[in-house]
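Apart from one protein chain that is not included, each protein chain of the complex appears where it belongs.
When the chains are written out, they are named A and B in that same order, and each has its own residue count from 1.
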Amino acid sequence: MNDMTPEDRKSALKGMGTSRKRVEDARFTQGKGNYVDDIKLPGMLFGDFVRSPYAHARVTSVRKDTAMALPGVIAVLTAEDLAPLGLHWMPTLAGDKQMVLADGKVLYQGQEVAFVVAENRYIAADAVELVEVEYEELPVVTNPFKAMDADAPTLREDIAGKMDGAHGPRKHNNHIFTWEQGDKEATESVLSGADVVAEEMIYYHRTHPCPLETCGSVASMDKVNGKLTLYGTFQAPHAVRTVASLISGIAEHNIRVISPDIGGGFGNKVGVYPGYVCSIVASIVTGKPVKWVEDRMDNLMTTAFARDYHMHGKISATTDGKITGLWCHTTADHGGFDACADPTKFPAGFMNICTGSYDIPVAYLAVDGVYTNKAPGGVAYRCSFRVTEASYFIERMMDILAIKLDMDPVELRMKNFVRKDQFPYQSALGWEYDSGDYHTAMDKALKAVGYDNLRKEQAEKLAAFKAGESRSLMGIGTAFFTEIVGAGPVKNCDILGLGMFDSCEIRIHPTGSAIARLGTISQGQGHATTFAQILASEIGIPADDITLEEGDTDTAPYGLGTYGSRSTPVAGAATAMAGRKIRAKAQMIAAYLLEVHDDDVEFDIDRFVVKGAPERFKTMKEIAFAAYNQAIPGIEPGLEAVSYYDPPNMTYPFGAYICVMDVDVDTGVADIRSVYALDDCGTRINPMIIEGQVHGGLTEALAIAMGQEIAYDEMGNVKTGTLMDFFIPTAWETPNYITDHTTTPSPHHPIGAKGVGESPNVGGVSMFSNAVHDAFRPFGLTQSHMPHDHWRIWKTANQLGLHG
Amino acid sequence: MSKKMHLEMTVNGQKVETLAEPRELLIHVLRERLGITGPHIGCETSHCGACTVDFNGKSVKSCNVFAAQAQGAEVTTIEGLGDPDNLHPLQTAFKEHHGLQCGYCTPGMITRAHRLLQENPTPTEEEIRFGMAGNLCRCTGYQNIVKSIQAAASEMNAAKEAAE
Partner (left out) sequence: MIPGSFDYHRPKSVAEATGLVARYGDTARVIAGGHSLIPMMKLRMTDLDHLVDLQDIGELRGISVNGQSVEIGAMTTQHELIASEVLTEVAPIITEAALQIADPQVRYMGTIGGNVANGDPGNDMPGLMQCLDATYTLSGPDGTRDVKARDFYEAAYFTAREEEEILTKIYFQANGAGYAYEKQKRKIGDYATAASAVLIAKEGDVCSFASIAMTNLADTPIYADAASSELVGSGLDQAAIDAAVAAAIDAIDPAEDNRGPIEFKKHVAGVILRRAIERAISRA
């Protein structure tokens, strides 16, 4: 080690900035992952739900005897059985409550009515068929605007007439909340006197995160020791433990929650579902471990959906394109229960980031949450809370305003970007953007794609189309997004009263290797790889010598989990801060060993050296050993640290995305020709992983923009319950992506990192949708609703008279 | 419930026998009766390919095969492609080229890619994308999966040449 150059010593650490190969991959590539359905405990039973075929109905009777008579059936639970325990309802993360099992009525198709427990999943499925449920159908409301009609049927009879909701007054039995931000009066005054106003209804349709692994849990109640162990697909295991304790009455120290390997989350695994609760109750009732794993249809129909925001917007500008104001009223369709996963004070998440990347002097946002006969949810599907909706809204409004002004959409964006010298920037809707350099990013993107030439080519293609020489239109989609991630400061972000800090605990072993545990949980992000890299750079121990653990509440420090791109901004910061505590103690040990004053040594990659005498040093390995075998005056033995990090602000990643597509006006098929994505996520910890995250997020964005939806018919039947109809692109439909970056470190984050996993979804959806719109812009299209599947694109062409 | 049958198969080169109902799906027999949990269940309607195994020399979605149909079959799962001391080039390439994230699709993906390369040792990118279209991935956007398969193909072809 002494012979190595500083560069060699640094690269041996595989610290920040290295495309370190993932340590998780050995088990995953060899079939040795451990997902919840892989867990098999002795005597384990299997639970399955009887689900409602109706979207709105009274449940007049549930008869279990035929099912109970089937050999191998152990129990059939209904709301009546759960009521004495107070578990027939459960609190949601949004301050509402949700039925665990149908309590007299059902509010959406697929709602859980009874829970069958049997010796295996085959018997359970047979028994589900034998439970006889009588329903009395009620009128169905699937349209959130109609839900607010004076004569609309009351969906939530349990809170009928109770007009004070969790987020302020309710104005209708089907109304959940009104959330207002900004200055209404000033905004409306600016709009009424503006040179130009563009107004549009932007609908971001209902979709679903659909991770490849569905949700599930295994509950094991050890009655001898009074301990409950709960394995499950939890993006926030610690919060699940607290909620489980609060609703079950089991003391929190007697509950151990374990998130094993998780097969993708994307927001779907943030919430608490009836299946989790029922597996716990069933284990308590039967005294045996009980597994519940939903199937794909259950997953798409009942566990948390995303989006479903109807965003009515107005944006005003001067005739030369300087934006003067923004107004937005959103009607949010929450389904039968308000089970959004947002910080408590933000019932519409961070929708108030909807001024985007632009310097808009005055703005107003109001969101009305509404109940309908659809599944509950409203989770952040690969985005921070409602940031995708906000970004889509402003990026569509920018394109629509550009049409109104007869301007190029990029020119309009450039004209209105928050300038580099304006950061930290106070937005009209209340956020302080920490840092950014939007013009540089956009310029780099334009050059990379040859924007001017693309526009020229587009004009030629258009001329050919108009001359009848071609039936295809070229669309150029541009999007510039600013995200708000890393919730968040405890002073304004909590979930169920739990502050949204995160944590890291480090123990250095005597031989100089280490274990670190975090309050987060990876679902594919590669935390075990990247957090070790942060530590390697901070404490000078090679990443390969650091074990990372997450997801076991008995061993990991408390944290709020992984969603909303919060792991790197919050837990990543905690990791760096815990590392710095280690380093501070290591410095004292080194000084003692080198017989100099603490201030006379300094950290150098993997060691402490005497200032001005670099040949005198102690490596971290030597220091670690000394921490365990030397009696150092005034210093406790051992080398451990823990940090709970409460970030001073969110982080604001941004990016410039441009794609080109060719739209066949006759078939509605859109062929994606090229996609360029420039991301600025601040300090880059592992470029390989960042790039992988961007590829994946772009593909999810492609799916959402071009075909993926949870659609209902008027009876409230889900029309997209399998992967035949719920669009997930295969390798064949997915294009290649070009990724790029600029680096603007976060000024308040210990290592300057901002989070990246969700940026490509936030920017990508707008980019793809804008490209479709751009193709039709010459024919007068201002807005058409996603998803842009073949028939909707065809319909646009048809309505514009392009079919002759 | 119908009567269980005595099921015999060769799984990863080993003769195995178990009792199973005819209706049990091969994926459940593998995972629950034989403890082979590499292949996963993702969609149950034969769209996602997470349950892909090699079945009598074909890539097959094992959630769409009844136990009874597998009587006498030769089945290879991800567990049979390599071991820690002797990894399959695809296993190495997927790690090397970041061809996976959450890992849930990976066993099916690699098992399918293995058969693809048996049939077409030098696939173009287009052939890989077409040949892998029965396997969904929600994390990677496929770009690095394609890269991994290309890399494994080169590696395997080079090894074959060296051996000749």
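Please note the rule applied: a contact is a pair of C-beta atoms (placed from the backbone, for glycine too) under 8 Å apart; a residue touches a chain by one contact, two chains touch by 3 or more.
Here the structure is a predicted model, which is why all the values come from computation and not from measurement.
> Quick one: which of B:10, B:69, B:92 or B:157 touches the chain that's been left out?
Spelled out, the listed residue whose C-beta touches the missing chain is B:69.
> Among the options A:39, A:247, A:270 or A:297, which residue touches the chain absent from this view?
A:297
> Which one touches the absent chain: A:26, A:85 or A:125?
A:125
> Which residue from A:18, A:472, A:568 or A:720 sits in contact with the chain not drawn here?
A:720
> Since one chain has been left out of the picture, which residues of subunit B touch it in the full complex?
Within subunit B, the residues that touch the unshown chain are 1-3, 5, 21-23, 25, 44-47, 49, 52, 58-61, 64-66, 68-69, 71, 112, 116, 130-134.
> Touching the missing chain, which residues of subunit A?
121-122, 124-126, 129, 295-297, 666-669, 707, 711, 719-720, 723-725, 727-730, 732-733, 789-791, 794-795, 798, 803
Just so we're on the same page, only the chains that are shown with their structure count from here on.
> Under the definition above, what is the set of subunit A residues touching subunit B in their complex?
Result: residues 21-22, 24-33, 35, 37-38, 40, 71-72, 120-123, 126, 210-214, 261-264, 266, 295-297, 523-526, 688-689, 691-693, 695-700, 722-724, 728, 730-732, 734, 736-737 of subunit A touch subunit B.
> In the complex, go through subunit B and note every residue touching subunit A.
1, 21, 23-24, 28, 31-32, 35-45, 47-48, 50, 77-79, 82-84, 87, 90-91, 94-96, 98, 100-107, 110, 128-130, 132-146
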